[in-house]
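Please read the structure below before turning to the comments.
Note that one protein chain of the assembly has been removed; the remaining protein chains are unaltered in position.
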Amino acid sequence: MGEDSGEVLNIRGLRVDFHTKRGVVRAVRGLDLSVRRAEIVGVVGETGCGKSVTALSVLRLIPRPGVISAGWVMFHNQDLLRLPEKHLRSVRGNRISMIFQEPSSSLNPVFRVADQIAEVLRFQVGLAPRVARGRAVDLMREVGIPDADVRARCYPHQLSGGMNQRIMIAMALACSPEILIADEPVTALDATIKGQILSLLRQLRDRHGSSIVLITHDLGIVAHTCDRVAVMYMGRVVEAAPVDVLFRWPLHPYTRGLLGSLPGLHLDRSELQVIPGSVPGPYDLPAGCSFHPRCAIAGVDCPESEPVLADVGDGHLVACHCDVGGLQ
Amino acid sequence: MSIVVLWLTITAVFFAFASIPGDPAQMYAGSDTTPELVQRLRQQFGTDRPVYVRYYLYLRNLLRGDLGDSFFSGRPVLAEVGPRFANTALLALVSIACSTVTGVLLGVVSATSQSRAVEQVVSIITLLGISIPVFWLGLLLILLFSVKLGMLPAGGTGSLAHLLMPSLTLSVYPTAFITRMTRSSVLDVIRQDYVRTARAKGLPERIVVFRHALSNALVPIVTVIGLRFGYLLGGAVVTESIFGWPGLGRLLVAAVGNRDYYLIQGCILVFAASFVLINTLVDLSYFYLNPKVRYH
Partner (left out) sequence: MAGERSFGSLLAAGYRTLREKRLAFAGAVVIVAFVAVGIAAPIIAPHDPLEIDLRNALSVPSAEHWFGTDNNGRDILSRVLYGARTSLFVSLLSVGCATIAGVFIGAVAGYYAHLQAPLMRFVDIVLAFPSIMIALIIVAVLGTGTMNVIVAIAVAQTPQFARLVNAIVLATKEDMYVEAGRAIGETDSSLLWRYVIPACVPPVVVQISLLIPASIMTASALSFLGLGVQPPNPEWGAMLSLGKEWMRTAPHLMLFPGLALMVVVLGFNLLGEGLRDLLDPKLRYE
C-alpha cells in the first residue's frame, strides 16, 4: 500500500450502518478496495449490495440516518474519514469528484448550468466570476456539448438527460481531480447515449490521467470500459481482478453465478443459469459468509465466519473459504 | 380577470346591504325628527331610489372615483378611506417584512439544526405563536410596556415608538406560520439530489443551505405568503382597534357599528383591490423565481 505502488485510493474495512426504526441496516460490512492511478475500476453488484453507499462514503456524503462506523479511506496518506470538515471540503469537487445517477435532478433547477460549473472553480480554485464562467464554457466544449456558449445560459430542465450528465462531468472535471467517482452514471440514460458518455469518461481518463471508480450493476459496461473490477455482494467485495481475468476465470461462486446468468458470455452453457434463492433482506443477514445459503460449494466453515479477501496471484483477490484458487 | 373578481365582490356586497330591511335614513335621523328631515336624508343617502337605479348610479360614480358619502360623517368615502389605507398599508408591510425575514431564518435554523433541543424549542414557540389570540397578545403587550413599564405609548400614531407594539402584535402569527412553512419546505429540499451535488462540490455548508437549498425552498413559501396575505393579516382589524391605529381595519369596524353602508362598501372595495394586487404580484414573482415556468 502506498504511493509507490501507484495507488491513489485505498479503502480498508469500511463499515456503514443505517439506524432505522426497524433496526440497524448494515449496508457496508467490511469493504476493501483500492484504486490505482489512471485506472478505471468497476464496482459491480446487484441493487442493494451497498455499492452506492460505498461511493458516497469516500467523500462522506452519507445522509442521515446513515453512519460510517468503521474503516479508513486512505487518500495520499490521509484518512478521509477522519479529516476535519474544512480539509475535506477542499478534497471534494477538487481532488476527488463525484457524478450521480440522475443527472437532471442532480443539478439545481434554479441556476444556469454554466454557473453551476463555474461555482466549483470560484470556490475551489478562487477564479474570478467572469474567468470561471469562461472556463466553464470551455469545459462544456471539452465534454462534447455542441453550441456550448448558447447552452451555457440554459437551465437543467431545458437540456436532455445525456446533456445534463455531460454538464455533471464537466463540473466534476473542472479542477482536474485525481479520482472521479461515477455512481451509475449511465443507468438513467438512453441506450444510444450510454456509449457516448462511457467513451467520454475513457477519453477523459486518457487525457487527464484521472482514475475513475465506476459503480454499476451492468456487467456489459464493466467489460467494455473498466480495467479492473470488484464484485460486491451484501456489503462486501467478494472478488476483484483485472477485467479480462475476471471474465475468463471467475473464482467466487457468486461471480460465476452472475456471469453464468449472462447470455453469450465466455462460458460454455446452453441455457441461462440462475443463482438459486434470492438476496436476503437487509434485516436478515446470514451468519458467516453472507452468500453461503445460496452457494453450490458451501462447506462447513462457511456459516461460521466471513471469508477474507485473499490474493490468489496476478492481482486476483477472492473472499471464499473453499480453495477456489485451485480452480484457476 | 381580476376586474371581474372586483366587480363581483362589489356587487355581492352592494346587494347584500341593499337587501337589509329597515331604513338607514330613519335610523340616522333618530326618533325625534320630522318626516321632511328623514326624506332629505333619504335623498342624501340615495335610498329614495329603487335598488337597480342605485346600483347603476353606484357603479357609475365608482368609475368616476366617487364612492359615495359616509352616512355617519357626511364626508366622501374616498376621503375617509384614503389616508387610513396608507396607515394600514404601513402596518401591514412592516409586519409582513419582519415576519418573513424572522420566519425564514428561524425555519432554516430549525430545519438544519443537528440539535433536537433547537427543533423542539422552535416547534413550541411556533405552536404558541399560532395559538395565541392576537387581541390578547396586544393587551398583554400594552400592560407590560405601557402600563407597567411606561416605555411605549399605548395607542395612536406618529412615531416609531407608536408603530412598535402594533406591528409586533400583528407579526407574531405570520412569523410562526412562516417559520413552520419554511422548515417544512427546507426539509423537503435538503434531501434533494442537487443539494448533495452542492456538497460534493466541496461548497461550505452555509452556501449549500442558503444558496442552493433556500433558493428552491423559497418558491412555495413566497407563493403561500402572497396567497394567504389576507389570512395572515386578519389580525389587523383587531390590532388597529386595540392600539387606536387609525387604519382601514378600525374604520371598517366603526362603519359596521354605525351601519354606514357606503363606507363599509368602500373599505371592502379597497381591501379587495389590495388582495387582487397582491395576488398578481405573487403570480409575477413566481414567474420570476421559477425558471421552469419562465422558460418553457
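Going by the order they are written in, the chains are A and B; count residues from 1 in each one.
As a convention for this text, contacts are C-beta pairs under 8 Å (C-beta built on N, C-alpha and C of every residue); 3 or more make two chains touch, one makes a residue touch a chain.
This is a predicted model, so every value here is computed, not measured.
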Problem set entry | Contacts of the hidden chain among displayed chains | B
For this session: Please pick, from B:Leu37, B:Ala79 or B:Leu139, the residue that touches the omitted chain in the full complex.
Result: B:Leu139
Seminar exercise, completed: Checked against the full complex, the residue among B:Tyr58, B:Phe85 or B:Phe275 that touches the missing chain is B:Phe275
For this session: Among B:Pro35, B:Pro50 or B:Gly257, choose the residue that contacts the chain missing from this document, as touch is defined above.
Result: B:Gly257
Exercise. What residue numbers in subunit B mark contact with the hidden partner chain?
Worked result: 4-5, 8-9, 12-13, 16-17, 19-20, 127-128, 130-136, 139-140, 142-143, 147, 230-231, 233-234, 237-238, 241-242, 252-253, 255-257, 259, 261, 264, 268, 271-272, 275-276, 279
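One rule holds in what follows: only the chains that are shown with their structure count from here on.
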For this session: Going by the contact rule at the top, pick out the subunit A residues touching subunit B in the complex.
Result: 59, 61, 63, 88-94, 97-98, 100, 102, 105-111, 119-120, 123-124, 154-155, 157-158, 168, 171
For this session: Using the touch definition up top, name the residues of subunit B that touch subunit A in the complex.
Result: 191-194, 196-204, 207, 212, 215-216, 219, 289-292, 295
